[in-house]
Structures are given as structure tokens and as C-alpha cells.
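Notes to accompany the following structure.
Only a portion of the chains appears, each positioned as in the full assembly.
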């Protein structure tokens, strides 16, 4: 049994003491645990923001990591609690509310964690992160078969997942979330460009410039580029695109491609 | 000597570099140390908030953990520096200013850390977290007897500790602190209800509804429930009770119990 690696992604607030209680449970059972905070400041109850953060971060961790994710407006209701295992063996624990949407690759198996059995009875109705997901993570780390945690789930809840629309020489999408710099990630992925070169960019109808990196921009200029997570991002050099545009979600993005124009 | 586990609870600010300096001292002495941040954003100089946070978090950690807590408006004065060991062997290091109040269970032994001896001379007059408590924690982790750190303290400073008043069919208390969701923890504990069922709740004279969990509430409705730390909490579903009530501390809470009414 090698030292387990757990990651935590929540909207609890880093200073709330709630992440610390989860860590206490993990470390009481596994003094050798390594625990990494992905974020405890996911915008409150914002499942899409949490899902995008997980999408960006999970691939960089070892596949053996166990990811706990708790953004959970429905805690205490009948919503299911999921354990999911993707085809590469990554393990996820999260409420069944769509938070795992981008991680449920084809072939992922999911199970509804059933309290009882090897799991201790929950200590509260309001803190499944500590009372359900952390104990389940401890079982997984000890080698428990995910299927032993509860019945299979064939229909995990999925968020409507914003995708780009590609057609005749252009790709359209929308902004989804801001990082702390005010850079906006969008629903357009690198692959949506299909190798095409971007000639023109519009953000909410205003022109932006396609660049390789922030530093290629002029102060105050709206920029678009492939961000570090493989999504098109809207940015302003050393300033906040979110502040400039006045919002983070729902800006329409239009990329006009060179290749397509040449084909006209 | 197994790998020591230290927890840190301060009001230094996570980004201030002060927690990192404490960790540097711990890791320089004990490269095998595991360190968990409980919070570095306790409201500045708020001893009650810090004490409540410790009360909520400490029980979830292994008893072998060494807890460093520094909310310390009096650093550099003659206030004593405490090392305390509770009857279950938990070890605490903190200024003697009441911060440990809820953790000083009967039978806890306390000592006033005396610089000198095995401790290095303090490097500053203003940063005991790094210069006194962290080195003391290293000694404890190496197996030092807490009594070797300094003279016994029979009268540790205690905060006036807010408690509920139970009488003829009702329990009264007050709000004490808010978590980042704006949920208010109160001075009423689960045990204060003595198994009675709550029929009516008033918060500052306004009605609130007794529920099992957040999701049982309607949007905008003031709720009361047993929180995950065993205290009655005041909450609003997917919103902030603190914002709704306009304050976090000092709201009067009144719970009317069914059992008592039946006895009238």
C-alpha cells in the first residue's frame, strides 16, 4: 500500500475549517496521505466553474490520485453521492450533480455511495465532504473496489456542456468562467479550430486580436489565444478581461478562420 | 519517531509569508513533518472566532497531532506562551489569551513556555509563531515532555464562553461567528436541546424554520438546524444568513421545544 494522494476541490472557503476537517479524517486513517488543495474557493455553488477547474487540473496529477470534489447545493437531499472510475483508473468522489461532467469519459464506471457497510454512519446531514466522501476516499486508498461502495449508476447527472459551433470558416462559442487574472476561458477548444488559422476575433461583437501569449498584446487591448488548458481564452495584457467586458459568463466569441476564407 | 503532524491556525493571512516561515522552521527540523493549515484567515485578533474554529476542527485530527494556534494581539507583552496537553494526549501551543478555551478539558495540563534551555533565543519580538511556538512544537515532536518547556500553569486565561440558557420549554442563545457561506454558528449545542424537538425558532425576534439541512429551506427563508459541528446554526439556502441579518455576532436565538410545550 503506497502513500495515497488525495486532491480536494470545494467551495467551502480555504479558511472555513471545513477543508481542514476533511484532511483530519483522511490523515487520521492514513497518516501517510498526501493532500493537495486544488481550490476551496470555487465560486459558491457554481457547478460549471467547479467542473472546468477539475477539467483543467485533474490531467496533471498521477492517475493513482483520488479526487474529492464537493460543490454541493443539494447536500442532505436525496441526490446521490458518486464514486467514479475512469478508464485510466482515476478515481473521483463527488455529489451526483454534474460536477464531474467533463471527467466522465466513455467507459467510466460510476457507483452511488451507500452509507453503511464499511462506511461509518454520517455524523451530520450537512457535511458529506467530511462524513461521506472522505471516509469513502479512505476505503478506496486502502484498495477497496469502487463497486463495493454501492450500486452502479448508469445515468450520472450531467451538466449541459457548452461546446463550440464550427461552420463555414468560423467558430462560435461563449465565455464560461474567469481565472483570478480576469482571463476568460471559453467553450472553444484548440481542437475546434481544426488546425485553421484565426484571422479575426470578435467578443460580444467587439474586435479582439489573436495572439500567442499575453505579452504580445498592447495595454488595454482585448486578446484571444489558446490558453494553458487547451481552451481559447480572452485576456488583456496585465489587466482583467472580465472587468473590461463587465462579465465572465455568456460573452459571445466568434473566431473567423483564414483557411475558410480562402475557400470562399 | 514517526512522522509528526502539525496543524496551523492563525490570523496571519495565507498569503502573508508568515505561515510559510513557520513551515520552514518545522521542516528544517523535521523534513518528515506533515503540516495542515486549519486557517490563516481567522478574523484578525478575534479570539472567539479562532477558539470556535479550533473546537470544530481539532477533534477530527489524530490525537498525536500537535496544534499550533496563533491569534495574538498581545505578542511581545508579558502574556504567557502556553503548551497544553489534554487528557487524551492532544498537544496545543498557543498564546495564553483564551484562544484554547474550548480545548482545555478537565485534566488538561498546561505549561508556560520559557525561552532558553532547549529552545533557541527568539529571533524577534513580534513573531512568536515562528520564533517560539514552532521551535517548541519541534521539541514536542521529538518526544520532549511538555513539562520540560516551562513551569506549570494552573490558571490559563479563559474566554467568557457563551453558553445556551435552557428553561421551561425553551433554549436561548446567541450567534457567535459566520462561516464563509454566511451560516451563523450559535452558542446552542445539540446537547442543550436534551433530546427535545424544536417547534419554533426566533432569530432576533423573527421567525425561522427548524430543518434538517439547507436544502429543506425555501429561497430566502431563515433556517435553523444542527450544524456539522454539533452547534445550532442559522442559515439561508444558497444564501448568507449573516448578510440577511446584517451581523454575525450577537443575534439572539430562541428555540421553543415541543416536549416542553406538551408539559405546560
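Each chain carries a letter (A and B) given by its place in the written order, and its residues are counted from 1.
The working rule: a contact is a pair of C-beta atoms (placed from the backbone, for glycine too) under 8 Å apart; a residue touches a chain by one contact, two chains touch by 3 or more.
Predicted model, so just to flag it, every value in this text is computed and none were measured.
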Item to check | Whole-complex copies, counting every chain including the 2 in place | outcome: 3
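The rule we apply is simple: only the chains that are shown with their structure count from here on.
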Checklist entry - Fitting the CA atoms of chain A to chain B, what rotation angle results, rounded to the nearest 5 degrees? => result 120
Checklist entry - In whole angstrom, what separates the CA-based centres of chain A and chain B? => result 32
Checklist entry - Which residues of chain B touch chain A in the complex? => result 2-3, 5, 7, 14, 34, 36-42, 53, 56-57, 59-62, 65, 179-181, 212-216, 225-228, 238
Next on the checklist: Please output the residues of chain A touching chain B within their complex, sorted ascending.
Outcome noted: 12-18, 20-21, 23-25, 27-28, 31-32, 35, 44-45, 73-77, 123-127, 130-131
